[in-house]
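One structure coming up, written as structure tokens, with questions to follow.
The complex appears here without one of its protein chains, the remainder shown in place.
Each chain carries a letter (A, B and C) given by its place in the written order, and its residues are counted from 1.
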Amino acid sequence: MLTVKSLESGYGKIKALFGIDLEIKQGEIVALIGANGAGKTTFLKTVSGLIKPSGGNITFEGKRLDNLPPETIVNLGISHVPEGRMIFTQQSVETNLEIGAFGRKDKKEIKQDMQKYYDMFPILGNRRKQKAGTLSGGEQQMLAIARGLMKRPKLIFLDEPSMGLAPVLVNQIFKIIKELHQTGLSVLLVEQNVKKALKITQRAYVIELGKIVHNGKSSELLNSEAIRKSYLGEA
Amino acid sequence: MKFNSLLENPIYVKAGYILAILLALFLPKIVSDMYYLGIVNYMILYAILCMGLNLILGYTGLLSLGHAAFYGLGGYTTAILITRYGFSFLSCLIISGIVALLFGILLGIPTRKVRGDYFCLLTIAFGEIFRLVAQAWIEFTNGAMGIVGIPIPKIFGWSIRTESDFYYLGLTLLGFTYITLALLVNSKFGRAFIAIREDELAASVMGINTALYKIIVFAIGCFYAGLAGSYLAVYQTTITPSNFRLEESCLMIIMVIVGGMGSLLAPIAGVIVMTIATEYFRGISEYRMLIIGVIMVAVLLFRPQGIFGTSAFKS
Amino acid sequence: MFFDVLLIGIMVGAIYTLVTIGYSMVYSILKLMNFAHGDVYIFGTFICYTLLSKYSMNPLVAILIAALLGGLLASLVEVVAYRRLRSEQHRMISMITALGAAYVIQNSNELQWGNQVLAFPSILTAKTFQLFGFTIPITQIIILVIAVSLIAVFTLFLKYHPYGKAILCVSEDIPTASLMGIPINKTITMVYFIGGMLGVVGGILYSTSYNAVSLAMGFRGTIIAFTAAVIGGIGSLGGALVGGMLLGICENFIGVYVSSSYRDPITFLLLILILLVKPTGIMGSVDQSKV
Partner (left out) sequence: MSLLTAKAIGKNFGGVVALDDVSLTVENGEIVGMIGPNGSGKTTFINNLSGLYAPSNGEFIFNEEDITGLAAHVITAKGISRTFQNLRVFPNISVLENVLVGLHCRINVSLWDVYFRFLKTRKAESQAKEKAMAVLEVADLASRKNDLAKNLPYGKQRLLEICRAIVSDPHLLLLDEPCAGMNPVEMDELADFIKVLQKKGITVFVIEHNMRFIMSVAERIIVLANGAKFQEGTPAQIQNDKKVQAIYLGDEGDI
């Protein structure tokens, strides 16, 4: 579905990715893990078009994505739920969801989808008229995910969805991600909560200093020494 | 490319400087047509203004659209002191610079609190207040008619009458401007100003009192405008509020940009190019200002560092 | 007397609000001081003047054409002069480019219409009516109604139309908005278009109520818009309304009770004082930049 070959990218002159190869198959849930500053967010931003790649190529369902603007890429079916949630804090919960569906013409179904997510996240339903900035961190994360789903994507990128959330909420978010995958959505999950991420994903890539250093079945990586090292250094 | 490598060779550069200085010293002997010498005198006037503005704009990165007001403060100070109170030109010149400097400090104080673009608005507002007050306060400034009949200035017995006299007076002021600016820019203060332009926050953790330095730089830049205003008053023998309109501030900015921001002598190139362009297009005078505007936008879009400016303003 | 001044102040305030909206929106999205704003609106006002006085066109049609042309000019300026500069660059450069664009438009306007004050045809009735013992001119009421309803329409557009919401989201966060599929370039051009249009209508209303149009009103308009936007807090519609009204009313009172020739200096002084006391405007909030 998504194939990334020797992708290079960075900010201005500063390179952050040095030849990333990554693949996601239809219906898969894949984790991309690595320490802070390893290049995870840069990778997502490059695929979704926020950063222009400096080398390599990205194909999604046979179409080249590199050098397309983000608004085109999202319309091809990739939703990117950015790090730090980045909801529109001055707008109502409802407006945030409507904006998520920007460009969709099927008004009725948009309404249905919104209702679906209000049912899925009742707290959002209760606060639909409230400014999104007044939501708590966990609620904002739910809103960000729901907003990302309003486009009816085929593939969704989740960047650090558990960041800054209380443990109870973290579990809840991971449950939601698991359920989403079960509905047939393909997921690429970037996480700092490595263990949980490996638990709910099928495969995982480990990124270090802009390069993929391991990849394989999540269950195998879960107890691997390599992962611990990647995070805490050699003992 | 060739031009740049020529600039890098110290021998050519030195020869160039000597040639330029000789040319400057003997120009009135070479240019006999007073009309052209008059144009050169205006160039000198603008060079002083633009070098001062460049300190604010190009070195420190503060956008000031009120430079004409400080120019005007100098002009009115000299005009009023000479015509009404019989001050000597030299004392007027100094007082004019100081008046502009003091107002510069006053207007510079807000830079401490206010963001860059709001500061720009402040300078516009100040410029307009100055012009409108000069227009409305008829008892003091003679309103829109301006102050006329400013007498011929004398310095230590030297009466400055002819275009050539004014040329040497201007050249002296320009030399003073250059030397004092060079001293400042090549000191730790100059580096501090540039650091503020490059990254104000980083500058502050380098131990630079950014709030104070912005006031200093603004006031010093305005000081030169005061000098230029004083020169204008005696050179034109009349000044009116319309000498100091916002368009004048814009023109100075255009000159600085075309020449190049953040390099000491570069604005002079802008002054020369823009003055010649203005003269060249005189034949189609109604389109002249339009063409100048187009040049300005084009320069900004395609060569924002100007002819000789620093790469800080390049994309 | 007091009441008349207040009424005119409110009318002028409503007009200023129209002029301010576009300016404030642009600022909130791009953080760009659009110096060309006033020159665009005076261009539209001149167009309307020509259509009315030379071709005796139906006022409504003339206003519509003028507003459309003004909007187009504003978007043209955006595409030609500002778009390239939107990427990372020294902020001062984009500000000066805006200044350059203003210069070009202003000089083009001058070529066409000169720099004299022209008599703008009066398109509204000069009749008055009595209410609670006050004489109220109908012109001012009509102008007020037009201005207020345009502000209302635009507010509703922002609140309910998908593109309106898109504008609000773009002004909050451009990258995230693009992740939602919002075409950023198109949206920004649209903001310029709408801002230009509203400005032109404001300019026409102002000119018709004073029966005058001149080149100098353009630059003054830019300053007014900026001042009102800053006073009210940049980027919010409410702010534009508060700022515009406050400015319109203050200005009229100063003009009548203090001195008409010191009207503008005092207004500008007010601006300076407000910036000194509360740099974020009366309704604005503080933003702390990330280190």
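Note that a contact is a pair of C-beta atoms (placed from the backbone, for glycine too) under 8 Å apart; a residue touches a chain by one contact, two chains touch by 3 or more.
Remember, it's a predicted structure, so these values are computed and weren't measured experimentally.
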**Message:** Touch as defined at the start, partner being the missing chain; which of B:77, B:243, B:275 or B:310 qualifies?
**Reply:** B:310
**Request:** Specify the residue from the set B:115, B:154, B:191 or B:303 that touches the hidden chain.
**Result:** B:191
**Prompt:** What is the set of chain B residues that contact the non-displayed chain in the whole complex?
**Reply:** 180, 183-184, 186-189, 191-192, 194-195, 198-199, 201-210, 216, 262, 310-312
**Residues belonging to chain A that touch the chain removed from view** = 13-16, 35-37, 160, 162-164, 167, 170-171, 174-175, 178, 191-197, 199-200, 209, 222, 227-228, 231-235
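Operating definition for what follows: only the chains that are shown with their structure count from here on.
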**Message:** With centres defined as the mean C-alpha position, give me the chain A-chain C separation in Å.
**Reply:** 41
**Asked** Roughly how many whole angstrom separate the Cα centroids of chain B and chain C?
**Response** 32
**Message:** What's the distance between the Cα centroids of chain A and chain B, rounded to whole Å?
**Reply:** 54
**Message:** Can you pull out the residues of chain C that are in contact with at least two other chains?
**Reply:** 88
**Asked** Counting only residues that touch at least 2 other chains, which ones in chain B make the list?
**Response** none
**Fill in**
In their shared complex, chain B is touched by residues of chain C numbered 31, 33, 81, 84-85, 87-93, 95-97, 99-101, 103-104, 106-108, 110-111, 219, 223, 226-227, 230, 259, 261-262, 264-265, 268-269, 271-272, 275-276, 279, 291
**Request:** Going by the contact rule at the top, pick out the chain A residues touching chain C in the complex.
**Result:** 12, 48-50, 69-71, 74-75, 79-80, 82, 86, 88-91, 95, 98-100, 102-103, 147, 151
**Contact set on chain C toward chain A in their complex** = 88, 162, 165-166, 168-169, 172-173, 175-184
